[in-house]
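Removed: one protein chain of the complex. Kept in place: all other protein chains.
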Amino acid sequence: MKTSESLLDRVRRIATPNDGLVDRDVLLTWDLSNDAIATLHDLAGALRAAALEGLSLRAFDTGLAVSIFRDKSTRTRYAFRAACNLLGLATEELDESTSQVAHGETARETAAMIGFFTEVVGVRDDLFLGEGHTGMQATAASLEESHRAGALLQRPSVLNLQCDLDHPTQSMADLAHLAHHFGGVERLQGKKLVMSWAHSPSYGKPLSVPQGIVALMTRFGMDVVLAHPEGYELEAGPLEAAQGFAAKSGGRFRVTHAMDEAFEGADVVYPKSWAPGWIMRERTKLHRGGAGAALADLETQALAQNARYASWECDEAKMARTRDGAALYMHCLPADISGVSCKSGEVSAAVFERARLDTYREASYKPYAIAAMILATRFPDPGAVLEAAIARGTPRRGAGEVP
Amino acid sequence: MKTSESLLDRVRRIATPNDGLVDRDVLLTWDLSNDAIATLHDLAGALRAAALEGLSLRAFDTGLAVSIFRDKSTRTRYAFRAACNLLGLATEELDESTSQVAHGETARETAAMIGFFTEVVGVRDDLFLGEGHTGMQATAASLEESHRAGALLQRPSVLNLQCDLDHPTQSMADLAHLAHHFGGVERLQGKKLVMSWAHSPSYGKPLSVPQGIVALMTRFGMDVVLAHPEGYELEAGPLEAAQGFAAKSGGRFRVTHAMDEAFEGADVVYPKSWAPGWIMRERTKLHRGGAGAALADLETQALAQNARYASWECDEAKMARTRDGAALYMHCLPADISGVSCKSGEVSAAVFERARLDTYREASYKPYAIAAMILATRFPDPGAVLEAAIARGTPRRGAGEVP
Partner (left out) sequence: MKTSESLLDRVRRIATPNDGLVDRDVLLTWDLSNDAIATLHDLAGALRAAALEGLSLRAFDTGLAVSIFRDKSTRTRYAFRAACNLLGLATEELDESTSQVAHGETARETAAMIGFFTEVVGVRDDLFLGEGHTGMQATAASLEESHRAGALLQRPSVLNLQCDLDHPTQSMADLAHLAHHFGGVERLQGKKLVMSWAHSPSYGKPLSVPQGIVALMTRFGMDVVLAHPEGYELEAGPLEAAQGFAAKSGGRFRVTHAMDEAFEGADVVYPKSWAPGWIMRERTKLHRGGAGAALADLETQALAQNARYASWECDEAKMARTRDGAALYMHCLPADISGVSCKSGEVSAAVFERARLDTYREASYKPYAIAAMILATRFPDPGAVLEAAIARGTPRRGAGEVP
């Protein structure tokens, strides 16, 4: 099938990231350069445009991707599998038995065992603050060691499908959604985005989405406001990164403890619950010690603290304060919807229903974000590989014409 | 590899169904026109002939199929995966967590999340009368909505892998088996097929197989007899459809409450258990209310009712009454075999053993029936797509000759 010239031009303009991502991992976006982020964003956009033209984007004739989910997931799990399938990889899920003894030994061996012909290992590990990111680094180190020892054909890349610190596939998908909504990343300059805490009846949600959002969107000159009650502070690392990016991009980054005031004149609102850092750290300690009763106590305390801020709900009144009362509502899903999925949640039923299809569109960018990360970590020149796939002109469906 | 001219001729003669199946769903066969049924049957036959010639029938370079099993399955599950693999689709199974709250909300969101690059969603939902078919319609509506909203690349088709009302993949496979056995669908005219209830020690089997069989086979001028004890009536919808099809095709459709008499002179017998409709409706009510003890009571009543008809077993004596004592025995499997898988079942050990390999052959048509449904719902001209795949001449195994 003939490929539009504009699509090929678009792909040819994609620069090669000089971060040395090939055979490396995507763990925390704030460790990547602006160039690398731009490449990932451009690759994702070109992949999406090519997919919309019905092209097959197979970059692997055969090959495996392994996913390790140390927490539940539907959305990212399917986005990961979809991204892998688009590029020609078959996916396997590693069913980890939790071994109490010699955990380190088992993990090193497991990495060597799942790495045969494996291109990427997608990991979700976000339950315990202080353990997710470090766990992924350990997995990457094991894969590196096995590869250097000649036990693996290639050095698989580890992709962070959400850890305790960051959620790169979510924030990069959100970036694509915002760029699409406003007409390009350059149009984000000066737009006000509110990353706000919101009340939830559950406890223990990770800090990774708010941390990922503030540390990514500040690169684009946005006016980023982080709103939360006192006691729900994010970690120093992403906060410092956000300040630095905002300064360099001509944007802003500030923290406020008033949700109403934050929503004033906002172009984008992202109200989502997360747990207080001290509760997450306490939970990690208790988990390591295996303390069942204490964990139940912790939950009670956490829910009690949350309940004090039940008014932190994204409702019609708050939305009315946004720019033209029509800010783009964002959520990584699933949202806690008052009166629908819970009694008192992050967002009112009316606001969510109006924004529901927007959130599905927001989610639709995730497979392309992941596919971009796969290309960028597996090939020195991902743009060339994508260009070759597009130029082949193979249709994804109905492969082949009648001769 | 060279393709036989007769195979290509066969494919070229396949008409395009004008039911608008593309980007739509296959839920109840009695909602489809005779033309659509003929196309599905012809596509399945051509797929099988091409597969037997060793051809690759890849119609997708990449792409996903998702299966949602709300009831156990081995046979249809493997047939679905086999059909998808034959055409080039990778399969994913959705592990649905049963959410008590906001079930509707979760289902709408889930459809959007599993639809990335998904061509077909195969669903089995047959446990609760009044919920399976409507559940599939809801899934289809969610996929339609997400696609129109721009959240999905394509509008996946929903294929019914057995609901409370119909079992299209089974009945279309059975049609292929009958056509093969008698030498063509036109040879079915006037043949007597008995769809008979049979005793089973378990309760709660769906009505979908008997309903699907009487509503499909009556299209081909067969003399269809539905036999069951009083109290085991099928639903009005398929019964009316069967009457209508029989009238138009010059066949017959009648109901009898005597198993022996039904078997008299039969060419085909299909003895299989199903639950009384009132028990299935009661079970649905109790399930919605979450009533554990009442469900146990219902089971006791159902088994007691079944036990009154233990003589409704397909044994040697009944088979002796069929035409030449040699009617084709059919079963969707697994059968409850007296003295083998249960004490008193649907069929005697001797009758089943004689028919066992026939039932495996009957089952072997299912992957092709499913593959035909996939082609017909994903391509406006499925015959052309199949012709192109065949004409490519790619062998399924040992891909490629030494140059």
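When the chains are written out, they are named A and B in that same order, and each has its own residue count from 1.
Heads up, the rule we're going with is that contacts are C-beta pairs under 8 Å (C-beta built on N, C-alpha and C of every residue); 3 or more make two chains touch, one makes a residue touch a chain.
The model shown is predicted, which means the values in this text are computed figures rather than measured ones.
Of the listed residues A:20, A:150 or A:290, the one in contact with the hidden chain in the full complex is A:150. Among the residues B:7, B:26, B:57 or B:347, only B:57 touches the chain that is left out of the figure. Note that of B:11, B:193 or B:337, the residue touching the chain absent from this view is B:337. The set of chain A residues touching the chain not shown comprises 58-64, 88, 90, 92, 101-102, 105-106, 108-110, 112-114, 116-119, 145-146, 149-153, 378-379, 384-385, 387-389, 391-392. Along chain B, the points of touch with the absent chain fall at residues 51-52, 56-58, 74-75, 78-79, 81-82, 85-88, 90-91, 333-334, 337, 340-342, 356-357, 360-361, 363-364, 367, 394-403.
The rule we apply is simple: only the chains that are shown with their structure count from here on.
Chain B has its Cα centroid 40 Å from the Cα centroid of chain A.
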